[in-house]
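Structure first, then comments.
Complex shown without one protein chain; remaining protein chains in place.
Order as written gives the chain letters A, B and C; numbering starts at 1 within each chain.
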């Protein structure tokens, strides 16, 4: 397409819409991960951070990782992407055990969202937890999804589970505990969102198995090709990315709603209007 | 729902989302028409204005109404909502002829959009003209939709039809003519959008007609009840409202895209960030 | 993907879903046009047929083409795809006039649907005419859409416009006239659907034009490359295809609704259950 604006061709309107012509170039300069980082470095400072919290029998205990402070550096300090060094070693050992056996193991990934705006999504038809659940359940090998207190929350009573409100030193309404996982009634409340995902072991194993063909003949199969001993660390950026995609959509919707048609800004807390320009940059995960 | 924020109830998040609790009250204070007017009075100043351009055989000639200046006052100065006083009288006379006969007549409504942002909608799957077409074709009694040069444009050649670009005194890229109707390649270009809609005469007539029942029996029917001699003036706010609904959605999407993730603001012209608060007010169509 | 069904891989479920693995092969064997023809040759016998009804000033008069009998053979008997031989010659002559000038002309395409099932689509939010309108308005170069009596219907009175019902010799409820264009209240009534589409002349012309660049510099452009003197005959299969896509979706929805959950088959007329297998075949437009 020409950088000339030819009469009655859409050269001009494409520029007005996208500010760029070459989709190819755009994708090269703006990988999804960059979107994620830019998202994080916006004035809102929303961060989407995932880490490996389980490899087979090695389960990171609840509370060992501080969600207020856990950083990308801590997570990326080891090959299994677990922010706790001691448990990271145990996980690496667990993978080593099965590495040569061709018998893969599964595990779990925890994903948190810090500094998300309040008011994202809606109370009945498209709850934020339902959208996040669908997004995450769309990744391969997932068998379960929980957020906030999750399955463990079923062992609490109402008194133990309720998150009491208070007004913090900045005059913002907060909850003292966060069993709601940052979402109440389908809408974000500004607390840290946390969710946990179960990955089954992958299906390609190094062992003869009985299979059936399309023609219903039974035969034996010994799979060749790559075997992943544990996909957890590789699933992690997928979880981060799909959670960020859900949130970016809602961030844009929220910005449109609250900045163009605000009703009660004292309650709604519109996003800061000083979001930085989304510039291509050399930010890549190590 | 309480104005107290009960623990682990969504009282707080509803406020964070909507800034208001009583949906009923909200609807009373914010009629769709008010949305339309507020939309117009935003700093962007987008205006959606419709007028009756045809009643049966009385057709307002193209160009008689100046789309740069036509105002709500002109349109509302007579009962048929036609901004040209001479044609308004002819239209009223045409309706008078059929008023007592119980033989309704149809006509046409023209709708324009002034000061819409550039860059609304997309080039392939959900073109702005396609969305507007679907929206307008969803109103009752519509048999046709055209925008820009419309059906009449088929009688022009390419040389006659092309809209040449120029740079205006404010440094903005404009077109000298506007046969594109403010939309090129599915995306708004900032020129005035104009579209025209055909209304059939309504089906309820004061005359015996042969009908069939559900049981396939033929019988005669003489309809009773209200007869509209001409629905054009009453269709007009429906056309305005549905066009505004399409545009408000796109305005919010554009605001989210260009203000949160701008790529090239020189080309994209992000909306002004000083949109006024959307306050309930006593603005009603006379 | 293997024709073996490997344990816990989705080989088997893909076959259960699609009955085929190679998407590439599928697309080669099943061009959209074939879908269209298969659609026509089903036991329902729904046919989607488009023809050129206008080239610039040459306008096929209403009623000259008999929609009950017009055939693909008649349409394909000449290069402009107009079923009336006399008007086809006039259209070819009109194109010849501009062919060497590099000044393209537009026109109109009429599309009819014969033997569509009754009951397609819904009365309020996704009317059949609204869906067809959006689909057709998504094609390039379209400036207008009308169906049934269309813009011309605005010159009729209610008495002239109404379609009276009767019961035909097969006991089916029909209308004597068809100004509704086969759709009433958003839902198909089994009569022939007819719609007409306006194409503007294409924008690429062989003449120097003033243009503006992205940097807002004014300059002259003389376009090189292909010039279409008239795109009408080439738009025709696009109109047919997009109308068929809308209808195939609704045909499947209708089949699911009326055959799985019938309420009153006497009124609803479920589709025949003896639809033929959708086999790849060598049917191609000449």
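By definition in this document, a residue touches a chain if its C-beta (ideal position, glycine included) is under 8 Å from a C-beta of that chain, and two chains touch if they have at least 3 such contacts.
Bear in mind that the values here come from a model prediction, so they are computed numbers and not experimental data.
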item: Contacting the left-out chain in the complete assembly, out of A:8, A:110 or A:149; value: A:149
item: Contact with the hidden chain (one of C:53, C:189 or C:202); value: C:189
item: Positions on chain C where the hidden chain makes contact; value: 5, 7-10, 12-20, 38, 42, 118-123, 161-165, 173, 175, 179-180, 183-190, 251-253, 255-257, 259-269, 273, 275, 277-278
item: Hidden partner interface residues of chain B, rising order; value: 3-9, 12, 15, 203-204, 209, 211-215, 219, 221, 223
item: Touch residues of chain A, complete complex, unshown partner; value: 54, 56-57, 98, 103-108, 124-127, 129-131, 133-135, 137-138, 142-151, 153-162, 164-167, 171, 173, 179, 181, 186, 198-205, 207, 209-212, 214, 216, 218, 267
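Keep this in mind: only the chains that are shown with their structure count from here on.
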item: Separation of chain A from chain C, taking each centre as the mean of its C-alpha atoms, in whole Å; value: 43
item: For chain A paired with chain B, centre-to-centre distance based on mean C-alpha positions, whole Å; value: 40
item: Where chain A touches two or more other chains at once, by residue number; value: 5, 7-9, 12, 15
